[in-house]
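The other protein chains are all here in position, but one chain of the complex has been omitted.
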Amino acid sequence: MTTITGNWDDGAQVIDLTRSPASMRAHNVSAWFGNHKVLERVSLDISAHQVTALIGPSGCGKSTFLRILNRMHELVPSASLAGTVLLDGEDIYRGPKPVTDIRRQIGMVFQKPNPFPAMSIADNVLSGLRLSGTRLHGRSAHAVVQQSLERAGLWNEVRRRLSEPGGALSGGQQQRLCIARALAVEPRVLLMDEPCSALDPTSTGVIEETMAHIAHDVTIVIVTHNMQQAQRVSQQCAFFLATHDTPGYIVESGPTEQMFSEPEDPRTRDYVHGRFG
Amino acid sequence: MSQTITPPSAPPQALQDDEIRVKIRRFDRADAAALGACALSAFCLDWLVYERLTPLSGGLGFWICWYAAFLLMYGFVAREQRGPLAAKDRVASVVMASTGIVVVVALSFVLGYVVFRGYHALRTNFFTQTQEFTGPLSKATDGGGAHAIIGTIEEVGLATLICVPLGVLSAVFLNEVGGRMARPLRTLVDAMSAVPSILAGLFIYVALNLSLGLHFSGFLAALALSILMLPTVTRAAEVVLRLVPGGLREGALALGGTEWRVSRMVVLPTARIGLVTAVILGIARVVGETAPLIFTAFGNPKTNANPFSGAQQALPLMIWQLYKQPLAGPVQRAWTAAFVLVIIVLALFLIARVIGGRGPGHVGFVRRRLNDRRNRVQ
Partner (left out) sequence: MRALEVNALGFTWRSLFCHICRLESLGPVVATRMKGRNYVSSSVEDIREERLEIRVSRPPADRVYRAVARSAGAVTLVVMGLIFLFLLLRSWPALRDARWSFLTESKWNPDAHQFGIFALMILTFEIAIVALTIAVPVSIATALYITEYAPRAVRRPLTSLVDLLAAVPSIVFGLWGRAYLEPRMVNLSKWLARHLGFIPIFKVTTNTFAGSTFIAGVVVSLMVIPICTAVIREVFSQAPPGEKEGALALGGTRWGMIRAVVLPFGRGGIIGGSMLGLGRALGETIAVALIISPITDKTIHIIQGGGNSIAALIANRFFESSPFAQRALMAAGLALFVVTLLVNAGASAIVSRSRSGAATEI
């Protein structure tokens, strides 16, 4: 755990960003796009210090559910939702905290790597802090850059070219840069939306290692299509399913080992053994 | 333990009703109150300082000072409420929204003002009579602009006839044929669209009147307008052609089509509607041009239906010439003509929107009937 101290860009206030991994609880979450319902009363407990994998065939609402967890869902026009999402017992949708604070505590890594191409690698790492009003300089900035990149397993590859643009990296490196960027603001939960689906197997392996490293200081929720990946990286698992006229819902959830070895629901068994989806 | 969670198989649809959707508000009652309070108190402060304490005066200055005071105040209030970052965000939102709204309202007001000044002197004789027997002291409703409308139609029509083939072919060259020259040519087309309109007229005057001895005529005006219209049509058509998916072209080429046939039968038909829009936008661009006409059409109070010989009138030119006479009658007639011109531009634009809004690949009624007939024959 690190403490980052810095200045608000318009004052000399010192902030303490020390945070510990948080648990999340979703209760009866439903989601709509316009009048089309895509999630039906999904409830899930996400425990701190663990990796939770959301699995299921495409179009079953996994990503929508993930985006609901840090209030990215509402950015889609005509999107709406019902139910409650708690972050360490605090309702993120009805609580007094502004949405920017919520998103800062619950970071997100997207399917397609999206570093800011106009910024250097170091600036990319610091961009989250800058966006939330913390401007670091000199040594403290360097420390944050180094530490975040180390945690994301990218430091050794880019230490000599921190001032090159972030867009010049390879796809796998870009994705790790995005992880470093998300980690730099010390989130309590990190959401990953199929972070490896656009990457080659080697990069995928590196990112999975990275996840294993950081799982100690941040709760991870990952959406994945890849059964083996879910088995490798996660301790908890939830299986989503949607049929063509019903919205997505969770068929079964529990410890990953159990879900894969002796699932209760026959559909889960079929899916994890690759028989459909 | 693995737990199976409800709903077990098919979720019951009837349950949907009792779910309460989360209401997400970016802008709640407290924000509205802060905004209103700041506006009001800035007004009071501004009034006190501006009108009472300092020797300032003037309407526009008052509102500028009010706006500045309002922004400052709102910034401070938002900072107290939600911290410095959110305050910046709020102030930025207020600046963007107010600027956007003021711009749209102000520009629409320009159009509205022309309508307001022009419509009450518009009589049907505007479309039937000319300025031939109308002097500076005649009534505002005397005479009309029939000659100018005829002139505008002929000049713009000729310019369109020149520009449509040239512009579309240039776009085809830029996008389909390509080659080494495409990039410089694109730059050059950009440069041509920046030629000041008066220079287009001056050039035609210098090249054709002074050098070749051709006298003022609608045709010269059409040539000058073409210089302004060509780059607009070319660029707009190029954008449309670029939207035709490359796969379509390659598909047709892979079937063994020649480039010419691929262009004619696949690319251009797909882009047809966009091309029509491009042409209409080009027309809207030049129909109100005045400066090039000063040197080419020259103006004429009488009807001259022959665009190839003799000076001709056009609506914008008529407005310019009437407005320069500092008398109530001609000035009012200029406003009337400006009103008609604005209506023409609006109409052209609406037509372009209606046609263009249908998107590429839309098959119109006539085209569908033709296709049906052809398919039946086959």
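The first chain written gets the first letter, and so on, giving A and B; residue counts start at 1 in each chain.
By our rule, a contact is a pair of C-beta atoms (placed from the backbone, for glycine too) under 8 Å apart; a residue touches a chain by one contact, two chains touch by 3 or more.
The structure presented is a predicted model; accordingly, all values stated were derived computationally and were not measured.
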>> Tell me which of A:Trp32, A:Phe65, A:Tyr93 or A:Phe110 is the one touching the absent chain.
In response: A:Phe110
> So which of B:Leu185, B:Val276 or B:Ile355 would be touching the chain we can't see?
Replying inline: B:Leu185
> If you put the missing chain back, which residues of subunit A would it touch?
Replying inline: 70, 72, 75, 77, 100-105, 107-108, 110, 112, 114-119, 127-128, 130-132, 178, 181-182, 185
> Since one chain has been left out of the picture, which residues of subunit B touch it in the full complex?
Replying inline: 56-61, 85-86, 88-89, 92-93, 95-97, 99-101, 103-104, 106-108, 110-111, 113-114, 117, 165-166, 169-170, 172-174, 176-177, 181-182, 185, 187-200, 202-203, 206-207, 210-211, 227, 230-231, 234-235, 239, 248, 250, 252-253, 255-261, 263, 265-266, 269-270, 281, 284-285, 287-291, 294-295, 316, 319-320, 323, 334-335, 338, 341-342, 345-346, 348-349, 353, 361-363, 367-368, 371, 374-375, 378
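The rule is short, and it goes like this: only the chains that are shown with their structure count from here on.
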> What whole-number Å value describes the gap between the mean CA coordinates of subunit A and subunit B?
Replying inline: 45
>> Which stretch or stretches of subunit B touch subunit A in the complex?
In response: 1-7, 10-11, 15-16, 19-22, 24, 82-86
> Once bound in the complex, which stretches of subunit A touch subunit B?
Replying inline: 8-11, 28, 30, 32, 37, 40-41, 43, 74, 80-83, 93-94, 98, 100, 132-133, 243, 246-247, 249-255, 258-259, 262-265
